[in-house]
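As you look at this complex, bear in mind that one protein chain is not there, while each of the others sits in place.
Chain IDs A and B follow the sequence of writing; residue 1 opens each chain.
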Amino acid sequence: MEMTDAPSMIGRPLARLDGRAKVTGAARYAAEFAPPGMLHGFLVDATVATGRVAALDARTALASPGVHAVIWHGNAPRLPWNEPVSPEFTRPDGARLRAFADDRVRFVGQPIAVVVADTIEQAHFAASLINVTYAEQRDPVVDFTEASAAATLRRDDTTARGDPDAAFAASDAQVDCSTVIARETHSPLESHVTIAHWQQGKLRLWDKSQWVSNVARVLAGDFGLEPGDVEVISPYVGGAFGSGGRVWPHTEIAAIAARELDRPVKIELTRRQMFNLVGHRPYTEQRVRLGANSDGLLTAILHDGAAETSRHERFSEGLLRPTRMLYGCADVATSYIVVPRDTSTPTYMRAPGEASGLFALETAMDELAWQLRLDPVELRLRNDPTHDLHSNLPFSSRSLAACLRQGAETFGWSKRRLEPGSWIEDGEQVGYGVAVATYPANYVRASARVRLSANGSATVESATSDMGPGTYTSLAQVAADALGLPVEAIAVEIGRSALPNTPPHGGSMTMASVGSAVLAACNAVKQKLAQITGTEHAPAKLVPAPEDSLVEQLRRAGLAQIEADGHSNPGDTAKRFSMHAFGAVFVEVRVDRELGLVRIPRIHGAYGVGRVVNPRLTRSQCTGGMIGGVGMALFEASELDRASGRVINADLAEYLIPTQADIGELTVAFVEETDPHVNPLGVKGVGEIAVCGAAPAIANAVWHATGKRLRDLPIRLEALLERRM
Amino acid sequence: MQPFAFVRADDEESARAALRQGARALAGGTSLVDLLRLQVEQAPALVDLGKLPFRSIEQAGGVLRIGALATLSDIAGNPLIQHAAPSLAQAVLASASPQLRNAATIGGNLLQRTRCAYFRDTGFERCNKRKPGSGCAALDGDDRGHAVLGVSDHCIAAHASDAAVALTAFDATVRLRGTAGERSVAIADLLRLPGDTPWLEHTLAPDELIVAVELPLGDVLRRSAYRKLRDRASYAFALVSAAVGLVIEDGLVREARVALGGVGTVPWRAHAVEDALVGRPATQSSVSQAAQRAADGAVAGTQNGFKVELARRTVRRVLLQLAEDTAWK
Partner (left out) sequence: MLIDGKRTLSCLTLLATLEDKHVLTIEGVATGDQLHPLQQAFIDHDALQCGYCTPGQILSGIACIEEGRATDAASVRDWMSGNLCRCGAYPNIVAAILETAGKQ
């Protein structure tokens, strides 16, 4: 950033613009809309995992007070189920579940009927009165090992360079590390919900979604409508973390029910349903083999991943992506299989793939460091590559070494002794752990519209969402900066499918993609104005005099407002550069070994993420991600009943996420990083990388404290109670 | 949830009249309303006990009398209990969250139903508590959180209360009043082991109300502590908890009380540990030896075996801390 320029709005730690709405209860989430005449739907879940619905007796339910209808495949309308005009790429390969289109049961919890009533209580009660007869059931395959018999290889993720097997065999040091990560569930505090309302053949949805543009296209395809005939509204999203990335059946069921009854219908999932119907981070088993020479240079990396999917869809994610590019190693192989279980389909969950893959890789790196008696930070520094050996491209920017060095310095890493289990304070074992974080700097096509008014205000419009990172605020900062207006003068409108099209609000791509589109729209506004005022070729001053401001020019031109669309334009950047964010996470743990208790008094993360538009909000996102990592490391596991495939602990009293009392001091630092290639704003996004390093750093710290290497997540107390190391 | 009638009891008699007609007693509602919403419980009617005068906490002679409708917050914040019954104060503080403690009552807490996932999810066919005679899915399912003491071939669900563990350790009795009159029972006689009738959880007559819990005061209660181990630092049910009291005189253990939570189908009194302690020197090794008896008689399943060792270590830890606090100074 040029320091001599006008004080930039970008980089300022402004308070969240939607803060007031959120602290007063004025922010309206999808479930809070109530079109007149709205009815409530309650989903009837399959209680078996396989077979088909042979009969459904709804007579008692229909006679129950307040009930309007029971809809199931036996009486549901046949829909066209056309594919959307542009692909829903958050949907995996396979045959998506089409609500009530057939009688097949694919997983426990699959919606097989909906009861629609005047109140949610009436609908819920009536749902319990429905008798379902199932046929052609077989024992579901739930056990992962058993399910592995039907695994399929993901060819795109199965790669090799050099001769890793031979290189591994010839290595001075070898590590062979197998890890398991439990299934995790996003568990946003807001339940998923859809309100569907038909008017004159057009459909309006209030929907909890991270991608309203897509919901409109998918629903239009389902019902055979023009994309413009479906409007999706989602102004505030109460967390989602990936669960709102694709269209789930309850949304289509709400639309079906609303059309059948010609009344608005709302369907809100129960917490239990949230564990089956909106995806999860897949259970994974991984094996990492690392070879190194005695100088601590990696000579071979072999990373094999296996992850669960459903029987009807083949979900995969970026599990092995970090392994292929993170370290300077010539001989690298990765392989990836997906394993179908008779359960629901996984989906992207914050740092999908990377968080899991890095746990395996960074645990193995820690083991290698000890085998070589090398400091784990030093081992990583020695293997920092000059370029991406997988794509053979230069990095657009890469600050991993700076993150490791600066992070170690801030954290006080030098206090750490090399030997594990050697440090006791106040009766507790103390351990320090480190792990590397990385996530691709995604930059894709997005659109925005900017309208500048002669009254000195401007409006930014884009279909994107704000599920918490602060999109409302950061987009306003981009526009304020580009238009030379105070941030308060910018109104941001997002979360409506009628607004300019955007990619999913996820994958750490919103600021890069939508932010760049806003910048482009602002530039288009300026250009349009310059054409009108004939100042196109006038040299731009760094700080325009007040009388030369855009608003003044607009007034002088006698225009009330001027509007332009802008688009981010990724072009071929990804073909010329390897673009990733990097970070290093440092953790201190204290372990009460006798009772198996782990505390995490502090975590420090150092990140190189390009330009930071709003440090205050970005810090929040990073510490939030670390907390997600604490959950992954110590608490989170959706447990499946082996006999039936039901999620056993499907509520937030038993599916444990971190509480306030589990979190200590969290600090964040951003290393100075200027990336002129990655996108016009020079930002890389932090939503995912913030989750990435925390879990392996915690597990590595637990090893350092206790000498006990725990490779399965979550780390629970019984694992530490065992005496054997 | 199933539609139900709501009645507010203005006095004990109207409460009993409602109970006789099949109403369920509603106090804090933190357990019952949850289970109604999950459709695990069905009630044609609820009778709200909120207006009944059962909320006072007072000392009468050598007994601490806690009204059945005293909330867990009332108990945790009561100076007399903090001083005279630290184990109980700590147990209720370790329960749930401030919000839940503000609503949950001690009477309801004693009768709260298990957290067994197979009980709480009507999608599971087998649960003898929910559907008598249907079987127990936990026996061959996920049993990590389940009991290892007091289990039967029909149920291994753990009792979830913290307060009841402390009350069990210190010989509390429960005052009951019904049409047939008033009586006192020990917690062990109020809460039933599952045996072959896991659906019968307590010995209250249909129209009996818990009116108070009575706790004998004394040295061992004053020198007591509660420790709860769980998967996260707060707001979770116990994997293992221990209520312990210890009186040491002239280097010998005069009195000892030990009860465990998280491991039993009911709050579990560890008499074997007490017997091994009393009359013997309060040394580190004798305490450790006694603590080894904490889970005597345990029957572990496939995943909950760690609770046996964890119970021993927890008891040892609390005993040693109490010994350090009281005797060795």
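What to note about this one:
The rule is simple: a residue touches a chain if its C-beta (ideal position, glycine included) is under 8 Å from a C-beta of that chain, and two chains touch if they have at least 3 such contacts.
Source: prediction; values computed, not measured.
Summary of contacts with the chain left out: across B:96, B:225 or B:273, the touching residue is B:96.
Set against the missing chain, the residues A:254, A:637 or A:666 yield one that touches it, A:666.
Across the entire complex, the residue among A:625, A:645, A:685 or A:714 in touch with the chain not shown is A:625. Screening A:239, A:328 or A:707 for touch with the missing chain picks out A:239. Contact with the chain that does not appear here is found for just one residue of B:48, B:201 or B:309, B:48.
Where chain B meets the chain that is not shown, the touching residues are 6, 8, 26, 29-30, 33-34, 46, 48, 50, 73, 96-100, 102-103, 233-235. The set of chain A residues touching the chain not shown comprises 15-16, 18-25, 27, 29, 186-190, 236-241, 467-470, 616-617, 619-621, 623-628, 652, 657-661, 663, 665-666.
Here is the rule we go by: only the chains that are shown with their structure count from here on.
One simple way to say how far apart two chains are is to compare their mean CA positions; for chain A and chain B this gives 41 Å. In the complex of the two chains, the chain A residues touching chain B come out as 45, 47, 65, 108, 121, 124-125, 128, 272, 594-597, 599, 634-635, 639, 641-644, 646, 648-651, 653-654, 656, 658-662, 716-718, 721.
Interface residues of chain B facing chain A in the complex, by the touch rule stated above, are 1-3, 39, 115, 117-118, 120-124, 137, 140-142, 145, 229, 231-237, 239, 306, 309-310, 313-314, 317.
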